[in-house]
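One structure is given below, encoded as structure tokens.
All protein chains of the complex are present and in place, except for one that has been dropped.
Up next, chain A:
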């Protein structure tokens, strides 16, 4: 009897949870479906759900007519470039703070965090004027540097929380056994640090890929990433829902997949280790 009640409860919960899940997911699902419709079907009244003639023409149009790959490549350059730069600067810093902390380590960490809380408009105007002055407007290099700087605090923090978990005794043991500093790093520490570094890369790529304020304000075409490409759909000419959908799916699919794989790291990275 008791068991039956639990099964019933489980079925009710299942229905409710799937309903809520699909409701939240609906705009994405709808965009996905619309991207395979013709423009006419995309705005048909009443809307068609699955019973339409699936077509790939929107994806073909997006690729042939609008320089989609140019924007896609820029997004890849910007997110990977800023992440690489971030790691080069952050790994030694996080390493030092995790393994030889001083009295001031905590203050430095919190200060770094506070720079992340500086609103973009507080520094936007001088940066914009400097970019104009030095011809960095609409250049990939300029935006890579900005993205690197705005995400650096998160990278340092995330790496720090991961490095903290590597037991210091292992280092001592390796030293006792006469390992050189090079060996210590390549053979003992690196294998333990790799998962943390990988998670950090994932989160930072997601954040850079979706960054909108700086990307929209500092680029126009040459260095413009997908964010800017999609924004160009905001002033439409005629029927365009199906093409907007196809472009949107192409812009979000890679990061959606990366994101699904890194849910846990996301919590950790975005809460600065305050919630694990």
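We adopt the following convention: a residue touches a chain if its C-beta (ideal position, glycine included) is under 8 Å from a C-beta of that chain, and two chains touch if they have at least 3 such contacts; residues count from 1.
Keep in mind that, in the parts below, contacts and distances are computed from a predicted model.
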Expected UniProt protein name for the omitted chain (select from "L-serine dehydratase", "Sugar ABC transporter permease", "D-xylose transport system ATP-binding protein" or "Tryptophan synthase beta chain") would be "Sugar ABC transporter permease"
Where A:56, A:84 or A:110 are the choices, the one touching the absent chain is A:110
In the whole complex, of A:123, A:166, A:179 or A:192, the residue touching the missing chain would be A:123
Missing-chain contact, candidates A:56, A:141, A:194 or A:267, resolves to A:267
Of A:62, A:78 or A:226, the residue touching the omitted chain is A:226
Residues on chain A facing the left-out chain by the touch rule are 10, 13-14, 16-18, 20-22, 24-28, 30-31, 34, 42-43, 45-47, 89-90, 92-93, 95-97, 99-102, 105-106, 108-110, 112-129, 149, 152-153, 156, 206, 209-210, 212-213, 216-217, 226-228, 230-231, 233-234, 236, 241, 244-245, 248, 251-252, 255-256, 258-260, 263, 266-267, 270-276
